[in-house]
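The complex is shown incomplete by one protein chain, all other protein chains being positioned as in the whole.
Entry: chain A
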């Protein structure tokens, strides 16, 4: 009884959010000058850095090159200080390798790869602080870094997670909810196409509940998209205005 109550009778989650509310999102594009594109993104206490290099010539064995499209190379890692118990290996463990694969799969679906045959694009993502939803924050940060680099894409890719507690779908779950709730669903979508490019579920969830959780997560993706898109646009406008001023001056 005295355990964690993920959703109170008053309808609040442990951190004060309602079931359908996201954590606070903050981000900044262009944080590195060396990279072609970069972004730093916070979703609550999960903090991620993404950097994009390329497109550039294939590194290492030329045999990896794809004759008709771009080769996307991803690397996902977690800082040793990113979790409560410090990680021994920042990358190369099974979980990181899996995450690297997932990211690669996700971005292959959205970058217009056929425009860049026989070359390579590197996407590096590092989780600086982890509080649940690492994949989602990584995808969202990488999307911003790609935009920053000016890589042509079909759409944004936005990822969001969800779960099901006390007969209620909850969205954008934090570490506590990840580790104590039941099934976790992770979805990455192209928001303007309503197209799902990645979906993962880590334990069983009945199909009756699935659609309700999916709806909630899709809404979460839309909300994240609106937040990111709004700021990206605002920044563009501001920059355009400044550029104009400079031109005029």
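To be clear about the criterion, a contact is a pair of C-beta atoms (placed from the backbone, for glycine too) under 8 Å apart; a residue touches a chain by one contact, two chains touch by 3 or more; residues count from 1.
Going forward, contacts and distances are computed from a predicted model.
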Chain excluded from display, named as in UniProt, from "Protein DIS3 homolog", "Acyltransferase", "Cytoplasmic tRNA 2-thiolation protein 1" or "Ras-related protein RHN1": "Protein DIS3 homolog"
Touch criterion as defined above, residue of A:15, A:114 or A:215 at the omitted chain: A:15
Those residues of chain A which, in the complete complex, touch the missing chain: 1-2, 5, 8-10, 12, 14-18, 20-25, 44-45, 84-85, 131, 166-167, 174, 176, 181-182, 204-206, 208-209, 223, 226-227
